[in-house]
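One protein chain omitted, others in place.
For subunit A:
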């Protein structure tokens, strides 16, 4: 049953600021802190911007200038698919001889999915394949930018006054020499990130009271206040009686994707430039190490640093479930896969009665008490015919099968709740982890010191499905 392999069936608990339960494929593992991390306990940083259709890279400053949109690619305003440029041959008069006509190429934009073309909104065909298409200008653009300028200046001025007041107050209690020194130091650092500002006792932000140059150069920006009109344009007379022609009305989604215009009629839907996507890198919040760093090139899907949990933590998967009946013990077959290359020892334990993490389980579970040994992952194993099969003494009651780095084992489940919800099972998994990233300290005897094994414990929850009817 393929639904048993669905990633949502087996959840691992992440103990961060929030307790998050997520499948192992969506988690990261910080090998410096030796802990699981989820997307909510890491900090996301933007690496680079790129266009998803032409895969063109763009530095962040340029992206900000172009409002995070690609210069070459367009989106269909009707179905949001990418528009393609098509060419037709139109007869056009030769410049030298107006009587003769020659075939000239005319380009128009067309959507392959909903068959929208740029001719539908009245955009004329262009004679160049790319670069001829312009987005319509926002009619309120000028007023908005003027307002923004005015308010930016106002904010700057208010900040200046506030700083001057603070400095004046402090100057009374501090000797002059000392205050000049702090001002000097502060100007070098200025208004840093939020962290700097919140540190207690930090000196105040950059003081522009001393640098009068900036204040003088700024022109005063004045704006006219918005005028309220008494007369509003009346509604058309047939507003309530005219039947609506559905093909001509835009949907809400189409309308809101163009917040500048929000056209109500489909004949005013102009194509917009395509949004850029970004590549992001993830960083552990505790130790500030990078957990995931993609390649810079948009065409490459590889990672420079990829500390995903699946390559460090053994993965539990459900293999087969018998019919589960209320208060009857059944055997469930699970598999454990070892992602690392050395032998891993795994011990399973039942959650205690007062375990604060054990909130979701609806059944009692009996796990094998003996330690399970997993062989290392050997990439060349399938080609190596002469390799001797490793001899692990497996108890057939516990271990169902063993295949290279994977074993199948049984657990016994007794569903305790008769409701209609899924039967969930949770247990704790303890395994040894060798941190190959940390440098090996040479031992005093001069012998080969192996990496120290750290024992990690994870809380695993399985969703086994509903009770059998």
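In the analysis below, a residue touches a chain if its C-beta (ideal position, glycine included) is under 8 Å from a C-beta of that chain, and two chains touch if they have at least 3 such contacts; residues count from 1.
Heads up, the rule we're going with is that contacts and distances are computed from a predicted model.
*Asks:* The chain that is not shown, which UniProt protein name from "mannose-1-phosphate guanylyltransferase", "Cytochrome c oxidase assembly factor 6", "Dynactin subunit 6" or "non-specific serine/threonine protein kinase" does it carry?
*Replies:* This omitted chain is identified in its UniProt record as "Dynactin subunit 6".
*Asks:* In the complete assembly, which of A:4, A:79 or A:147 touches the absent chain?
*Replies:* A:79
*Asks:* Consider the whole complex, including the chain that is not shown, and state which of A:115, A:304 or A:345 touches that chain.
*Replies:* Residue touching the chain left out of view: A:115.
*Asks:* Have a look at A:266, A:318 or A:351 and name the one touching the chain we're not showing.
*Replies:* Missing-chain contact among the listed residues: A:266.
*Asks:* Under the stated touch rule, tell me which residues of subunit A contact the chain that is not displayed.
*Replies:* Where subunit A meets the chain not shown: residues 78-79, 113-117, 119-120, 247, 266.
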